[in-house]
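One protein chain omitted, others in place.
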Amino acid sequence: MKPDDPRVRWIDEPELGPLGRVYVPLATEGLATTLRHLFGRKKTVQSPEERYVSPAPLIYRGVHRLNRDSQGRVKCVACFLCATACPAHCIDIVAAESPWPDRDKYPESFTIDELRCIYCGMCEEACPVDAIELTSLYDLSGKSREEMIFDKEKLLAVYDMTKDAEPMRTAGVPEPRRKEDGP
Amino acid sequence: MTRVTIDNRVLELDPEDRLNGIEAAARLGIEIPHYCWHPGLSVVGSCRMCLVEHGTIDRAKGHVVMMPKLVPACQTPATDGSVFITNSPKVVQARAMVEEGLLLRHPVDCPICDKAGECFLQDYHFRHGQDARRADARPFVSRRRELGPDITLFVDRCILCSRCVRFVREVSGSSELMVTGRGSHEEIDVLADFPLNNNLSGNVVDLCPVGALCDKHFLYRQRVWFMRSHEGVCAGCATGCSIWIDENQDRVHRIRPRENPKVNRWWICNDGRWSYPHVHNPSRLATPLRREGGATVAVDWSKLVRELDGRLRHAGPLAAVVSPFLTVEEAYLLCRYIRSIDPEAILALGPVPTVGEDERFPGGFVISAEKCPNRRGVERILAHFAGRVASFDEVVSRAHQGGVGGAWVSGGYRRPWIDASAAEQLARAGLLVVQDLFDSPLAERAGYVLPGAAFVERDGSYVNRDGLLQSARRAIRPPSGARTEGSLLWELSGRSGLYQAEVVLQEVFREIEMKEPRMNTDEHG
Partner (left out) sequence: MFLLETLIKTALVIAGLMTAAAYLVLLERWMAAWIQDRLGPNRVGIPLTRIRLFGLGQPLADGVKFFFKEEFTPSHVDKLLYFLGPAVMFTAAVAIFAVVPFGSVLPSEFGLEGMSRPIELVVAPGVDVAVLYVFAAGSIAVYGALLSGWASNNKYSMYGGLRGAAQLISYELPLGLGLVGVVLASGSLRLDVIIAQQAQSGAWNVALQPLGFLVFFVAGFAESGRLPFDLPETEQELVGGYHTEYSGVKLLLILVSEFLHMIVASFLIVILFFGGWHLWGVTGSGQEVTWPIALARVVVLLGKVLLTILFFMLARWSWPRFRFDQLMALAWKVILPLGMVNLVVLVVWVEYGAKMAAALGISNIAAMAAFGWGVFAASAAVVVWLVPGEPDNRPRRGPAWQLGPTDEEETPQ
C-alpha cells in the first residue's frame, strides 16, 4: 500500500495553537506532570525484603517451563518450531521416536540456555501444542554458566513448581492415535 | 519445428523432444503443479493437480479449438499447434479443489512430519489452495507401517500418487510396493514376506511428494530448514552419482540424489545414500602422530610440514601409494611432490576395493562393483608421471626387499583395506607416512600417521567409470585435527595460501590431455 493510497487515512498531529507556538505553556504542562509525580506515591518494591507478585503472571515472560500432558509425560512433540523461532538460538532439541504408543515424536533432550535467552516469548508463540511456556519466575540466578543451561528435567520441574499458581494456558492434549499398524 | 502456445506465449520445440505439457511450460518458466508425474517414471495422471485448459490451433480456419474439459498436462503431449492455458480461473479453481480433496483426510501433522519445509502438499497449498478448510473429516485409522528395513510409511499422510509403486516396478524392477484397497480405503502396502529392501529403495523417500515415506535413518534427526544443501559427488563406487549433501553445523544428516542425466539421472543407491556415517565415526584419526620407537607423539600440523619434508628428502628411494579415493588434484599434487624429491619414485595405485559384480537395474541405473570413486583419474595421473601404473603389490614386494627408503601411503577407505602381512612388508620402508581416515594395521606400523579427510570434506574432481570428470566443493569442514590431503600436499609443495583445487585442476589440464568430458557442478544444479 502506497502512502498516497486513497484508503490510507492520515491522522495528523493537532495544530499548535497560539499558546503552543511560544512553547512556554506546553513546557509548563510538562513541568506540572513531573511535579505531580515528584510528590506522588512511589511504586518501588523493596526487594529482597519485599517480593514482587505479578498481577498477571500469564503475561510475564520469565523462566521457561515444559508442560506435562494429562499422563504426566512431557507435552512437547519435538517439532523444533521453538528452536526455529528463537532469535537467540538458545534452544537445543534432540528428537527421537517416542516410547509411547499414542505419540510419534518426542524430545529425547530439550535444553535451553537461560543465559543466552532474551525472553522474547517467541518460543511459546511458535509452539503448536503449548508445551513450552514462560512463567512469571523472574529472579533467576546461578553460580555457573552450566547451571543456567536448563535441561528437560529441570524445565519439567519448573512446571511442577509453577503449575498451581499458573495453570497451563490450554489443557488440550493431542488426540491419541494408534501409532503402528500391524506388521 | 513444433510451435506450442502456453499462456499466450509461443514456445518453439524440436519435435524430437517429445515433451508433455508440464515440461514444455517449464521451458517458459511456468510451473504447472503436479504430484504424480515424475520425469523418470511412467505417466498415470492420477493426482489431477496438473489440470490445464488445452486446445489446438485450427490452421485452416485460423482459430483455436479448446477442449471443453480440463486435461492433465502430464498426459498431454506438447504437439505442434497445441495451446495450453495454465492460469485461467477455471484452472485455478480446479487446483484449489484438488488441493482440498487431498487435504480432506490428511492429518496435517506438519510439526512432527519430516517432510515439512520441502513438502509439495504444503507448498502447493500455500500457492494454490484455499484459505479455510471446509470439511473436517478425521484422517483414517492406519498410522504407520514398516515397509522394510530402511523405509517407513505414514499411511495417513499418503496422497496415493503412486510414484513409489511405479518406481519399484520400473526403475528398481523389484515390485515390492502395491496399492491395496479401493476408493478411500486405498493404501500403499507390501506383502508380508516381501519387504521393501532393494538397493534403490531409498529413492522412494525422495520421490514421495508428501511425508508419507520416510527414511528411518533420517527420521526425526533434523528439520529440513536447518540444513544447507551442498552439491557433491558420491564416492561410494565408480558410478560417481551426483548428490546433494545436506549438512547442519558440519554434520552431514542426509544425502540425496542430484539430477544428472549423464550419470545417475534422478536416483542414487542405498549404499551411497547412507554412506555418511563413517564421516562422523568417533574412531576416526584425529591427531597427527609420530612414532618414535614404540611410543607415539602427537605432532603439531604447523611444524609437521617442514619436518616431513626434511625426512622425506633424506629417506632414499621413495614410493607413493595413491589411493583411488583421492581426487585428481590430490593425486597430481602427491605424485608431483614425490617425484620432485625422487624422480625415480614408484607411483602405485592403492588397492581398489571390489565387491561382487556390477548391479544393473531395469531403469538403467548401475551400482559399480568397484567401490572407489576415482580409479580412472588416479591412473591417468600415475601414467602421466611414471609412464605406467604400478600395482600396490609391486610396492609391497619392493618394500619387503628393502628397496624403498620412504613410502607415502594415502588411504581414505571406508572399510579395512590392508591386512597385517602386507602392512608388515610395507613397514620395512625406512620412513612410512600414512594418511588415512581410520586406524589400520599399516597405521599401527607407520612412522607418521596423518588424519585425512572424508569425501564430503574434500574439494576436487573424480573421474567415474564412464570417464566423466566431475568437480565438487566440500560440504563440511574436516573434524578438528584432521586435514584434507589436498591442503597438506599444497603446503608441502611449497605453495602459499589456502588450497585451491581449481588452480591445481587447471595445471592438470595444461599438462595432461584429459580427453574425458568434463562436468562441473557449477554447470549443473
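Note that the chains take the letters A and B in the order they are written out, and that residue 1 is the start of every chain.
The definition used in the following text is that a contact is a pair of C-beta atoms (placed from the backbone, for glycine too) under 8 Å apart; a residue touches a chain by one contact, two chains touch by 3 or more.
If you're wondering where the values come from, they're calculated on a predicted model, not measured in any experiment.
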Shown chains touched by the chain that is not drawn here: A
Just the residue numbers, please: which parts of chain A touch the chain that's not shown? 2-4, 6, 8, 10, 12-13, 15-18, 20-22, 27, 30-31, 33-35, 37-44, 46
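In this section, only the chains that are shown with their structure count from here on.
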Listed in rising order, chain A residues that touch chain B in their complex are 77-81, 84, 95-97, 104-105, 128-129, 177-181, 183
Can you tell me which positions in chain B touch chain A when the two form their complex? 109, 111-112, 141-146, 155, 192, 219-221, 223, 225-226
